[in-house]
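What you see is the complex with one protein chain gone and the rest in place.
Moving on, here comes chain A:
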Amino acid sequence: MQITVTVNGVEYTRDVEPRLLLVHFLRDELGLTGTHWGCDTSNCGVCVVLLDGLPAKSCTVLAVMADGHEVRTVEGLAGADGLDPVQQAFSDMHGLQCGFCTPGMLLTSRALLDRNPDPSPAEIREAISGQVCRCTGYENIVRAVRAAADRAAEAGTAAGTVTS
């Protein structure tokens, strides 16, 4: 099947098997290996991307379902002027260790801040609760998202959104 998907602002047209998962489309067809894969049952969330701006588990979406839609992956988070504030905050607060869950966590955090620029720690925990991190114990991820929100508030930007 021929599909056209916009990924990080670039339009890609490819012929794919109907059963191809979006995660494999991104990784194997487009070479965007920042999106990871970690389970067979839609539980771990290391595959999370933004599909039309909302977090989606790309292992649970067929590539053909993304036809005509917009996907944003971790490779598309940093803007021309550098890292997204969420990326910077993850490093500042040590919100990542092995880095395997990190792309998914970053994208969910970005989507959260886009709709709620001032989330409480409980709201942050709720937002990332569909994703597992085996390394950080989550606390520093929560602190990172809060730090990104604080920095955006100080800078007077809308939760530090980098317009793309």
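Everything below uses one rule, namely that a contact is a pair of C-beta atoms (placed from the backbone, for glycine too) under 8 Å apart; a residue touches a chain by one contact, two chains touch by 3 or more; residues count from 1.
Criterion: contacts and distances are computed from a predicted model.
Enquirer: From the list "Cytochrome c1", "Carbohydrate ABC transporter ATP-binding protein, CUT1 family", "histidine kinase" or "Carbon-monoxide dehydrogenase large subunit", give the UniProt name belonging to the chain omitted from this structure.
Expert: "Carbon-monoxide dehydrogenase large subunit"
Enquirer: What chain A residues would touch the chain not displayed?
Expert: Residues 17, 19-20, 24, 27-28, 32-41, 43-44, 46, 73-75, 77-78, 83, 87, 90-94, 96-103, 106, 121, 124-126, 128-143 of chain A touch the chain that is not shown.
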